[in-house]
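Every protein chain but one is kept in place in this view of the complex.
Presenting chain A:
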Amino acid sequence: MDAELLELARQFESAQQAKSSIRLSERNVVELVQKLHELHIIDFDLLHTVSGKEYITPEQLRHEMMLEIKKLGRVSLIDLADITGVDLYHVENQAQRVVSGDPSGLMLIQGEIISQSYWDNIAEEINERLQECSQISLAEIAANLNVGSEFVASMLEARLGTLVKGRLEGGQLYTPAYVTRVSAMVRGAARGVTVPINLSLLWGTLQQLLQAMDGAGGVATESSFFQSLFNGLAKEGEILGSLRAGVHWTPTVFAIAQRECVDSFFSQNSFISYDTLQKLGISQPVQFLQSRYAEGLPLVTAFAHPSMIEMLDAAVEDAIDRSSWIDSLSVLPTSFGSQDASKILSHCNSVQSALKGNKGMILGDSYVFSNGFIKEIVSELLEDGFLLLFMSTCIHPVNMDVYGRMEKELEVFRLSGSSGAIPSDDIHLVMEAKGRTDSGRSGEVNEKRKKKGKSSGARTEILPDDEEIIPLKSKKNQRKGKEASLVLSDTKKGSKKDSTRMQEDDLNIPSDDWIMQKILNLVPDFEEQGLEDPQTILGPLANYMRPMLISSLKEKRKTLFTENAGKMRHLLDNLQKKLDEAFLNMQLYEKALDLFEDDQSTCAVLHRHLLRTMAASIGDMLFHNLDMHNKMKNGINVEESPDSESITLGSAERTALAKSFPGSLSKKALAVVEALEGKRVEAFMTSLREVAEESGLLLKKLDKKLERTLLHSYRKDLTSQVSAETDPVALLPKVVSLLYIQVHNKALQAPGRAISVAVSRLKLFFFSKPSFTLVTAAVLELECHYVWCDSVLGFGGYAILPAPDLAYLDEDKLDESAFKILTEYQTATVTLLSLLSASTGDEEDCTSDRISSKRELLGDLMPALKGLVLGTTQS
């Protein structure tokens, strides 16, 4: 029998003998378990799996979970639910119990259970990496581990120094070696810095350095890392300095240097400007200084020691006592501004008392003026009559004459000024200069110096006087380049400026500029002081003085006005009288022009002649007098020139005068000027009438009676002139005029050129008119004579004159011969005149002979001509 077969039989037997397993259906089992629960045989919770086919006790579940956790160290609850096949809810519940009940420090984080051993492993890994790279960022670790970086940080902090050999700083892990290296860099940089610096700047450079060392792969080091290292070093005293606002590092070296610098400057100069402090890096200089020097005085731009006030006090007191002025800036250091000066002045006792006692005043912040000084200037300005001049310039904006006069007066005042008030100022100036150089010294020395300064000031008193005189002498001349002429050039420039300004300036009130200029001229040491811009002080001073000046100016003007009132009346009366006379004559002459109406060219010539002579003199007289009147009205003292009647003005002057008249008068006066330039006498007459009306003057019209009288007197006049005339040339026009009166009863004013025409016209008359006309004329003349004699009562002189000669009544016979004489004479005169004009003046010339011969001829003819008009003598 086969052994194998036997074996199989035996196996079969045993298989049949084996107890068969007992099987229960699921339903039965579930019922059984329920039954057991009901019977409290099972008295604990049973959980079932997701599939619903298994029961599991919580302990078992926990156990399984623990197993899983131990296996991996870190399991998520979702994974656990999958692994155990239990609902997530139960897993979560049990997980909490597991974690809380576990002594080894399990933790439940973000749905994950993590054991400490897991962290230990991680920490070791990190350590390995850290040793390789020398620094790792926490964020990187956290990203790798899928946990929050804070959590990683807390985990690592517990293991720093044990598992992880390194240092955690601002989200970065560093190896100690790295830390020491960087801290050495920080120390080096911090020690190297000697001026205040913003630390972030420093960190920036260090970072660049590190990156350069590490190459491109170097991780950017956080500046907070530097900062913490730096803080540590500063705390340990390895680097000295102070930290402000966390980033501003001021090294001790710098602070010491700064303090020493301030101390030395302040003790040497007894002041220090804030700018200096700012340059030294002190941002709040006032507080800084006040804390250090309690006795000091904080000003606007600088900080001053009380000794500075004492010094200024002394200077100001001196100036006020001597009724002078002082620029406190000149005493104070140059870095002081005007605001500083005003502030420091407010601390001066002398200034306070002066202000209180009305002895002085502060102008333009830094200038102290004594009242005496200001009064002096004002009175001088007024006395000097600058204001009068000023007023005249107001009236004639472009009046060179007046300007020239003003210049002269200006010089006079310079003379008087330099000999009067100015020397005292100069002493003062010298003193100031002394004081300025010594300002840094102690008070004692200062005082001594001041005394010395006084004496030396007395010595130098003459010197500035000389300087004053020099510019006067060389004022109009070209200035010589001498050493002392520095001042001179300044004044010259000033006056030049003045002149231009004066020309431009036609304001009605004295402008600031003007006053300033005057002050400058009065007190030249404003400029001598070498101020860059004297306007700074002169402006306020002028401003201050202007009201005073204006009020006194007004007063003065008023008085002048009353003074002038009488004169004005007198002037107007005079003018009226003169004007009447002249105007009547003018009208007379105008009538004569009617004779030549038909001859255009002659008429024009005659018109022009009349305009040039009579009309022009009338216009000029009127203008001149109106101008005088105007000035007086404005309160200006005008000397009435005795020769005012014989004024002749150019057309330009006339225009200027016309323009200077007020308002509508000016326009009308301009029309007169224009008419004078024109060709028609009528135009002139109308415009003149208008002007006269405007200025309140009356112009008389010519009436018959008046005309006759005038003609008569004119004829008388001419007759006497003709009889007295010896010059053959001058005789002719007079004779012609006389003839015209005799013949036409018209007064003719004819220029040389028109004579020939006039003569030819006479001829026409002689031949055409019957002689009875002459007779009637003579009769009329006679009547006139008597009337005239009546009107001039008691003028025996005229009465004795021979009655008009009626001899020419029979002159009709002589007509032809008379005319012949006349033409002959006229031609002779013309020849003589032409010869005269052609003659070279040479003695040997033949023309002279001819002239003399012509003269003789004329001389011969003269009696005949005279006889012609005078009648009686000849016949």
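Rule of thumb we're sticking to: a residue touches a chain if its C-beta (ideal position, glycine included) is under 8 Å from a C-beta of that chain, and two chains touch if they have at least 3 such contacts; residues count from 1.
The definition used in the following text is that contacts and distances are computed from a predicted model.
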Checklist entry - Can you tell which of "Ubiquitin-fold modifier-conjugating enzyme 1", "Mitochondrial ribosomal protein L28", "DNA replication complex GINS protein PSF2" or "Eukaryotic translation initiation factor 3 subunit K" UniProt lists for the chain that's not drawn? => result "Ubiquitin-fold modifier-conjugating enzyme 1"
Checklist entry - Of A:11, A:180 or A:551, which residue touches the hidden chain? => result A:11
Checklist outcome for this item: Listed in rising order, the chain A residues that touch the chain left out are 1-2, 4-5, 8-9, 11-13, 15-16, 18-23
